[in-house]
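Please read the structure below before turning to the comments.
Of the protein chains in this complex, all but one are displayed in their positions.
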Amino acid sequence: MNRNNEDYRSPAVPALTKILLEDVKKIFKTTSGTPFLIPTTGTGAWESALTNTLSPGDRIVSFVIGQFSLLWVDQQQRLGFNVDVVESEWGAGANLEVLASKLAADTAHTIKAVCIVHNETATGVTNNLASVRKILDHYQHPALFLVDGVSSICALDFRMDEWGVDVALTGSQKALSLPTGMGIVCASPKAIEASQTAKSLRVFFDWKDYLKFYKMGTYWPYTPSIQLLYGLKAALDLIFEEGLDNVIARHNRLGTATRLAVEAWGLKNCTQKEEWFSDTVTAVVVPPYIDSAEIVRRGWKRYNLSLGLGLNKVAGKVFRIGHLGHVNDLQLLGCLAGVEMVLKDVGYPVKLGSGVAAACAYLQNNIPMIPSRI
Amino acid sequence: MNRNNEDYRSPAVPALTKILLEDVKKIFKTTSGTPFLIPTTGTGAWESALTNTLSPGDRIVSFVIGQFSLLWVDQQQRLGFNVDVVESEWGAGANLEVLASKLAADTAHTIKAVCIVHNETATGVTNNLASVRKILDHYQHPALFLVDGVSSICALDFRMDEWGVDVALTGSQKALSLPTGMGIVCASPKAIEASQTAKSLRVFFDWKDYLKFYKMGTYWPYTPSIQLLYGLKAALDLIFEEGLDNVIARHNRLGTATRLAVEAWGLKNCTQKEEWFSDTVTAVVVPPYIDSAEIVRRGWKRYNLSLGLGLNKVAGKVFRIGHLGHVNDLQLLGCLAGVEMVLKDVGYPVKLGSGVAAACAYLQNNIPMIPSRI
Amino acid sequence: MNRNNEDYRSPAVPALTKILLEDVKKIFKTTSGTPFLIPTTGTGAWESALTNTLSPGDRIVSFVIGQFSLLWVDQQQRLGFNVDVVESEWGAGANLEVLASKLAADTAHTIKAVCIVHNETATGVTNNLASVRKILDHYQHPALFLVDGVSSICALDFRMDEWGVDVALTGSQKALSLPTGMGIVCASPKAIEASQTAKSLRVFFDWKDYLKFYKMGTYWPYTPSIQLLYGLKAALDLIFEEGLDNVIARHNRLGTATRLAVEAWGLKNCTQKEEWFSDTVTAVVVPPYIDSAEIVRRGWKRYNLSLGLGLNKVAGKVFRIGHLGHVNDLQLLGCLAGVEMVLKDVGYPVKLGSGVAAACAYLQNNIPMIPSRI
Partner (left out) sequence: MNRNNEDYRSPAVPALTKILLEDVKKIFKTTSGTPFLIPTTGTGAWESALTNTLSPGDRIVSFVIGQFSLLWVDQQQRLGFNVDVVESEWGAGANLEVLASKLAADTAHTIKAVCIVHNETATGVTNNLASVRKILDHYQHPALFLVDGVSSICALDFRMDEWGVDVALTGSQKALSLPTGMGIVCASPKAIEASQTAKSLRVFFDWKDYLKFYKMGTYWPYTPSIQLLYGLKAALDLIFEEGLDNVIARHNRLGTATRLAVEAWGLKNCTQKEEWFSDTVTAVVVPPYIDSAEIVRRGWKRYNLSLGLGLNKVAGKVFRIGHLGHVNDLQLLGCLAGVEMVLKDVGYPVKLGSGVAAACAYLQNNIPMIPSRI
């Protein structure tokens, strides 16, 4: 990414863009989807997904299971949609039984979309998208299936075509390990069709402008970040070199190791059931006599360690360990050792080394040789 | 900018942001304005300016004098505003007489905003913002005064407070010479007030979210680009080191030199009157027997020279020489020499060296010593 | 360092050099020394120290305690000096009793220099330089005191003036954490005087050329690496910001933690006595049934972990853990965890987590808060 600006109207940028649009479809596991590389953040990608497919007043179903899904629902409401909010306890996954009953009742097909966060970063909960599709299919419901994959795509198993996802989105700064600034949105043919008639007012996020320039072969309705385009190329090359499925396996390995450490510390995972365990972030519940924010502060101030705060309902109650993106086993182990020291600092009677030992015992049996070094 | 991601929720990022928000006000020449650093492009900054201050159906006056003002008007219409479009011939400035008559007639104050592009990049026309303010004041009209300063701020004389501009905006990739990805919007107290009641639906661009986090001292409603924040710091440091007024004087010098070269080549400036001459871009009219796109293509393919295409109404008729940002006199002269060769390549009987000679004759008398090197 | 080349004959480079030469004296803890920033490696810095102060045939005393001191002796011999080689078992420090007896016997002052490696990287042995000075003083011997500080200066306690060191040297790629390419040599007034008459043939390494250009104020007899000069500025700024003594304390902390881990694993430190323990590198002895090279290979191939090979006499018998430069506690702990897994991989019955636990127990009580973050 360390390069000068160049004229995005020169022939070089469309040539690069064309390659990127093809490559990026692979991380969504789609062949029929249409990707958009939007100079925005995850929040902007959300807005793009919603405003291009829905009209103000449209009824949608959306799940609140933590801070990020909450923020998305807030956005949905402020953009004028009529949101059936389905809440779960924070730490649980989306309540799909409620979804089923809503769809069953909605014989008139007033529900236009089902919106779900694949991986709730605030609680470390991964929702089961295949089940959502199954329910939609069971009721032969035509609602669009919109997925926030910000902290999942390129790290967790995600299958746009197989699961019939209509809009999936991610951001450059998560599993792609790039700087913030690119919202990557992928739309199914059905979503593209919906965008022709969706009445939400939008210009910056309007897919129509992109599609017009795609047809012209110049690709960009406005100035992209040249640096992020080259960065995306480099990030995808790294991922394809490792192998997307190997990347996903690595995240599973790191997630498992982290959970074993948490268990060894005698602490509770915020995620209530194993089926929801997230392989990209682990939210750890602290005992009531400890303020989790103090753990985060102390990690940063003493150990140069970045942990995630507990947000909103779980503020003070959980801290979060991220294991997402271009990160390897030893980096995680250094982090886990740091957490142990912080825990002791704040008065939790952890046995130093216990979490690292548990993680190592698992990792030592499961880390593969680095293919390029064999 | 060449640095790792860091946790934007750590105390370091708000500390940096606080400094940036103060510094950035200087480039707008405002003390009362509130700046927003939005992870978006110029098009997004436009949308932010409009949706935060206006409600669908609001009547606004907007000028079309070239491709970029045209695109803004297109955005205004698609966002549901009732736009009084005031057109000028491409190459002329905004027709302020029409504005005057509209304001005179609008005793009921149905006009909610006047939208104007400070510098129209497509035609190299700089509008007179002081006159706009004078007219508004003359009729004591309360309309908001919204200014696109994408290709002007930090390069042309711009005075937000003195001229009573209510929203001004620019982008990171223009005079700041950064990568694309940050829309910088500055709102007057009156604009902030308008944003409390504006009914345009918005979330990603909503100033309210920013203001809420400003108050909390964490500053960011969603993930900023850490790299662009540090880049902005570096760019502003460079500008303040040179001196903002010296930067503006340098752009005037480069613009003047370019215009003298165009004159020496016997070609016409697309800009019809001297009062509208732009110091950041010069659009050059080619003779009818030449396709200006061929000039751009040839510059890129043979001389590694980036010229701007003629857009829309002036496609094929003009090409554009940019002289904006972190560019110096000799770089411009190399570019002008390149243009001369391209002109000859495509059959225009230019006297090689003539434009450079004219530019040099002026520059040699007007370039100051570099202060840090005296 | 990420910057274009610039003309080293412009006034900017001497101005920067002047600052660097002053700053660099601080890391040697000297006020009377003269530093040279030579575009070379540690091996070249060695050659610079020797050829500028000695003449072929000169008698010198030099210690072999491991691979790097061995290579220096090899250089000394090949450059034509008459070397009294004082050998120790690998893992022991320099035999200073032999030095004492040689100096005692040398009433004619035929010994022109004593050459010693402060920190032997191959065995993790730190020699006691204060003792060398004490012995020299005790016998009032005028021999020059030449010190290889490649893996010590900026990381271990080093006091050029207090210990009467005549030439000290280091390299950019060690404690300064820069790319390889700058040998930093510092000469006492006595060494400078010796350089006026030393007869070793040399041009590239000749201090006289530097001194001539120092006097002229242009500083460089030949082209320096502009990038490394700016890099050195940045590295020194980081060190001074942390505080040189804090940097040294950090290395002591990391070294101690590593040694505690080694002990917990039930392995032996190659360094035979505590007084010689190195805070920048730890050489670990493996049981005879294990090939230490396999540990290094496996670390690299499976865990992306860089360990040091056992060299020469200790090849196959030791592997080395580096804890030098811009490295922090959690990075070390990640490394230690990796070592544990590798040890298990190769059949050593390590208790996973044991070393990390021992290190953490120490670190948790000894890591200070990060001053800039309090």
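Chains here go by letter, A, B and C, matching the order in which they are written, and residues are numbered from 1 within each.
Here is the rule we use: a contact is a pair of C-beta atoms (placed from the backbone, for glycine too) under 8 Å apart; a residue touches a chain by one contact, two chains touch by 3 or more.
The structure presented is a predicted model; accordingly, all values stated were derived computationally and were not measured.
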item: Identified contact with the non-displayed chain, of C:Asp7, C:Glu22, C:Glu89 or C:Glu193; value: C:Asp7
item: Contact residue for the chain not shown (choose from C:Thr41, C:Asn95, C:Ser131 or C:Asn328); value: C:Thr41
item: Touching residues on subunit A - with respect to the absent chain; value: 2, 11, 373
item: For subunit C, residues in touch with the removed chain; value: 2, 5-7, 9-11, 39-44, 46-47, 56, 74-75, 78-80, 171, 173, 177, 179-181, 200-206, 221-228, 300, 306, 308-309
item: Missing-partner contacts on subunit B, residue numbers; value: 2, 300-305, 328-335, 337-338, 340-341, 344-345, 351-354, 356-361, 363-364, 367-370, 373-374
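Note that only the chains that are shown with their structure count from here on.
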item: Central chain (distance from its CA mean to the mean of all protein CA atoms); value: A
item: Between subunit C and subunit A, distance of the C-alpha-averaged centres to the nearest whole Å; value: 46
item: Rounded Å distance, subunit B centre to subunit C centre (Cα mean); value: 55
item: Residues of subunit C touching at least two other chains; value: 2, 373
